[in-house]
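In what follows, a single structure is set out as structure tokens and then discussed.
What follows is subunit A.
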Amino acid sequence: MTSETMYILAGVLLAALAMHRLCTARDALARILALNVLSVGIAMLMLLAGRVAGVTDAVPQAFVLTGIVVLVAVTAALLSLAERISGGDDD
Partner candidate 1 sequence: MSTVLDILGTAMMTAGTGFLLMAAFAFWRLPDLLSRLHALTKADTAGVALIVCGAACMTSGIAAVLSLVLCGVLVALSGATTGHLIAQASLEDEERA
Partner candidate 2 sequence: MTQLFDALLAVGIVGVAVAALFANDRFAAVGAFMVMGFLVALSWVRLGAPDVALAEAAIGAGLTGALLLRSARRLRVEPKMCQSRWSVAASGLISIGFAGLLYAAITSVPTVPAYPPLVAERLGESGVSNPVTAVLLNFRAWDTLLEIAVLFVALVLVIVVPVSRVRPAPLGEMVVPFAKVVVPLSVLISGHLLWQGADAPGGAFQAGAVLAGGGLALVLAGAMRLKKPLQGGILRATALSGLAVFGAAAVATAALTGHLLGYPDGQAKIWILGIEAVLTLAIAATLVLLFHGSVRRVPK
């Protein structure tokens, strides 16, 4: 098994486990965390898809970088919405 295959399997497992958790968790924090794990798995697969002959393509790298930055913004927005929903009664 080559190193690439191992990382592909890791990425697939990450995405699938996170998907399962996203479907079954009730806790908002657990869901947001699962969304983050899912995106890491997909990013791993994107990088590996653009890897030919031991060189990782720069274009998927740029996409993944964009994705990481967008995801932190989305996470912050989701967390503040979740906090608003969760803390609506104590003020």
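We take it that a contact is a pair of C-beta atoms (placed from the backbone, for glycine too) under 8 Å apart; a residue touches a chain by one contact, two chains touch by 3 or more; residues count from 1.
The candidates were selected such that all candidates are chains of the complex that A comes from, given by their letters.
Owing to the predicted nature of the structure, the values given are computational and were not obtained by experimental measurement.
Within this complex, subunit A is touched by candidate 2 out of 1 or 2. Those residues of subunit A that touch candidate 2 in the shared complex are 1-3, 6-21, 23-24, 26-30, 32-34, 36-37, 40, 43-45, 47-59, 61-66, 68-77, 79-84, 86-87, 90-91.
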